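Mind looking over this structure? Questions follow.
Up next is subunit A:
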Amino acid sequence: MITYFFIFLAVLAVASALMMVISKNTVNSALFLVLNMMSLAGLFLLLQAQFLAIIQVLVYAGAIMVLFLFVIMLLNVDEETSLFSKLRVKYFVAFLLGVGVFAQILYSLGSFSDTLPTISSEMAQAGTVEAIGDVLFSKYILPFHIIAMLLTAAMNGAIMIAQHKVRTEGNK
Partner candidate 1 sequence: MELLLNICIYLPLAGIAAILAVRSDKATKWISLIVTTATFALSLPLLFNFDIANSSTAQYLTEGNPVLTGLDIKYLLGLDGLSLLLFMLTTLMGPIVILSSWDSVKKHLAGYYSMLLLLQTASMGVFASLDLIVFYVFFELSLIPMYFLIGIWGGKNRIHATIKFFVYTLVGSLIMLVGLIYVGYDAGSFIDGYQFSTDWRFLSGDTYQIGLVEQTYLFLAFSLAFCIKVPLFPFHTWLPYAHTEAPTAGSVVLAAIMLKMGTYGLLRICLPLFPNAFVEFAPYLATLAVIGIIYGALVAMVQKDVKKLVAYSSVSHLGFVVLGLFAFNTIAVQGALIQMINHGLSTGALFLIVGMIYDRTHTRQIKDYGGIAKVVPVFAVMFMIATLASIGLPGLNGFIGEFLILNGTFSSEVLPQNAFVVFAALGVILAAVYMLWMYQRVMFGPLKHEKHEKLVDLNAREIGLLVPLVVFMIWIGIRPVDFTQYSEAQVQELLESSNEKRMAIKQSANSQELPQWASTLYDVTDELASKTKNK
Partner candidate 2 sequence: MIGIDWFLALSALLFCIGIVGVLIRKNAIVIFMCVELMLNAVNLSLISFSSHYGNVDGQILVFFSLAIAAAEAVVGLAIIIAIFRNNLSVDIGKINLLRW
């Protein structure tokens, strides 16, 4: 059963990723990315990471991608007439690089796959909100706070950059 789910979700993820890259319309691209994220959330569930599956939907698909769509609509980016950059050489290099990295990663994963085939049995406990919350507020308290600060900083910085007018000294 899980195998069928995996195949379905994997095909969905790869297809939506490809569609995102090649789709002409930026809005479509964004929607394909949402689809990709949803299918990844499904895969997270298969891996018994319930908490992160929910977060993935809420934060990524729900918040980040909405922001993307918002900006795309705001800027009213036209459909691109020429989709990709004109340099054919660049394509070639890009694909070569992509395939190269992929092959390399697969090769290194190959060395790994004999040693670990399956999901650990402890996972049933480890993926829950309680388990994650527990370590997040004990072991990982410092990174957690730095992230909190970073979110404030990012919000502040984004407002400053996106503001239209330059404020002169003291707004006088």
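The candidates came about this way: all candidates are chains of the complex that A comes from, given by their letters.
Definition applied: contacts are C-beta pairs under 8 Å (C-beta built on N, C-alpha and C of every residue); 3 or more make two chains touch, one makes a residue touch a chain; residues count from 1.
Keep in mind that what you see is a predicted model, and the values were worked out from it rather than measured.
Enquirer: Looking at the complex, which candidate is in contact with subunit A: 1 or 2?
Expert: Answer for subunit A: candidate 2.
Enquirer: Spell out the part of subunit A that touches candidate 2 in their complex, as residue ranges.
Expert: 2-3, 6, 10, 13-14, 17-18, 20-21, 26, 29-30, 33, 36-37, 40, 43-44, 47-49, 51-52, 55-56, 59-60, 63-64, 67-68, 71-72, 74-75, 77, 80, 83-86, 90-91, 93-95, 97-99, 101-102, 105-106, 109, 112-113, 116-123, 126-127, 131-132, 135-136, 140, 143, 147, 150-151, 153-155, 157-159, 161-162, 164
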